[in-house]
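Heads up, one of the protein chains got dropped from this complex, but the rest are sitting where they should.
Up next, subunit A:
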Amino acid sequence: MRRRVVVVGYGMVGARFAEEVRRRDPDGTRVALTVLGMEDRPAYNRVLLSTVLAGGLTPQAVQMHDVGWAAEHRVDVRTGVAVIRIDRRRRVVHAADGTAVPYDDLVLATGSRAWLPPVVGLADPPRLAPGTTPTRARRYPDSRRPGPGVAVFRDLDDCARILDMARPGARLAVVGGGLLGLEAARGLAGRGVEVTLVHPCEHLMERQLDAGAGAVLAAVVGKLGIALRMGAGATAWAPGTGLTCDDGAMLDVDGVIVAAGVYAETGLAADAGIDVDRGVLVDDRLATSAPRVYAVGDCAQHAAAPAGLVQPGWEQAAVLADLLTDHDPAARYRGTRAVTRLKARDVDLAVVGDGLAGEDATDPETELLRFTDARRGRYASLALRDDLVVGGIVIGFPDAAATLIQLHDSGQPAPADRLALLFGRALPGEAAPTSDPGRLPAAAVVCRCNTVTKGALVSAWRAGATDAAALRRATRAGTGCGSCVDTVAGICDWLAGADPDPPAALVGVPGGHEEEGAA
């Protein structure tokens, strides 16, 4: 008997879960898989929407599955199907179109939704979607739709709506200075839109960044043509008039993009009596409080999974596929280390672990490294405990970001050279090549292909090989790849200049003391 697994949600994580199941059960002998997606299109890669907004990718390019994918992999994918109720007792999910789908195991991958702040004009007046209970609408007032001239930034339709507004020369406000708001603002600015970013807090990305990093980021973003309005909350939006802020300003803009955060889509689970906090609560098996019901991705809340990132969802999808295909009944999800990476052209920002770990400077156990170069848009702040990276913020040091992420992920101790760690590269100095042949040590290898040292060249010169061709014959220097030919010529000139009567006068060759022990 095949296990009937029904997935609610055909987003990045639901789609990934289906792939992971079929990777373990390619012929569908163990699991019959049904995926119900609310949007009327195949799954797509939401992470890349900011690249679509910036013009790097077309909407087609972010699609995760080709048209034939579902049939080819024996997955019953139904798009445009909104699930409205879970009947746990009968093990059936009911959809808005009246269909009922029975399950043995149910996977909730309903994702999250954009939040519309309670600001006049941002949302249409509350309106109940079909099948929505009044209770639910009260609990989640933001299932309201964006009002005229307003867009959220969550799905492909939102993207299309924003791009409609984003004609070159258009003036748009982006409300929300978090990751998504910044990516949207950067993409729009790159399209020639006049962008004002409105953020109610004192600095950008305040959940991840300390004030110093926020200030440097503001400087970087400012140089990219984005106007910033910090510490300002939007209070009212009126198309044709503008966006009023609580600092008294009125922004004369043509539209508003709201990127004020998301909340987990937990309504179905809550209505079914499943335990819900910020998300649907799950354990290390991704199991909810209800038997045979699981949750993965943005809609799930696991103690060790950072919210709002795709990596945890994909890792959860693999674990759950291990479990539901019986591929590895011992598989468990233990959490994902948080890495936040801003995807915005010309802004290189990474937050590793707890970016604010260094804030408590009184903690004697914490080693804090910090560097600020606001003028050049560079910032690095790093907190270590027992040589392990516990948190870091890096702006404008791409190499350091890559290294820190790996140190954090692997739990390896950080290198002792803390400056190199902070800046991403070892500082020069230990073996800086010199262009002055006189200062080159005798043991320095001049010709690598033939292992010819400066000392050997000097010896050959003293033995009578006093021009470049003769040195080449005598030592083979320069006969490999040829890249040292100029250096050999330089040494030859230096020897000749120091001793114009070779090779009779062998005494007094500059650097003569260096030859001792040379090869």
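In this section, a residue touches a chain if its C-beta (ideal position, glycine included) is under 8 Å from a C-beta of that chain, and two chains touch if they have at least 3 such contacts; residues count from 1.
In this text, contacts and distances are computed from a predicted model.
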Complex member absent from the view - protein name from UniProt, among "Alpha-D-ribose 1-methylphosphonate 5-phosphate C-P lyase", "Molybdopterin oxidoreductase", "Nucleoside ABC transporter membrane protein" or "3-methyl-2-oxobutanoate dehydrogenase (2-methylpropanoyl-transferring)": "Molybdopterin oxidoreductase"
Sole residue of A:Val339, A:Ala383, A:Leu422 or A:Ala468 that reaches the chain not shown, by the stated touch rule: A:Val339
Residue among A:Met64, A:Val77 or A:Leu440 touching the omitted chain: A:Met64
Option from A:Thr79, A:Ser289 or A:Thr451 whose C-beta touches the chain left out: A:Thr451
Listed residues A:Gly56, A:Pro117, A:Gly335 or A:Gly438, member touching the removed chain: A:Gly56
Omitted-chain contact residue, chosen from A:Asp247, A:Asp283 or A:Asp399: A:Asp399
Residue ranges of subunit A at the interface with the undisplayed chain: 45, 47-48, 51, 56-57, 61-66, 311, 339, 341, 343, 348, 398-399, 401-403, 405-406, 409-410, 412-413, 415-417, 424, 426, 430, 448-451, 476, 479-483
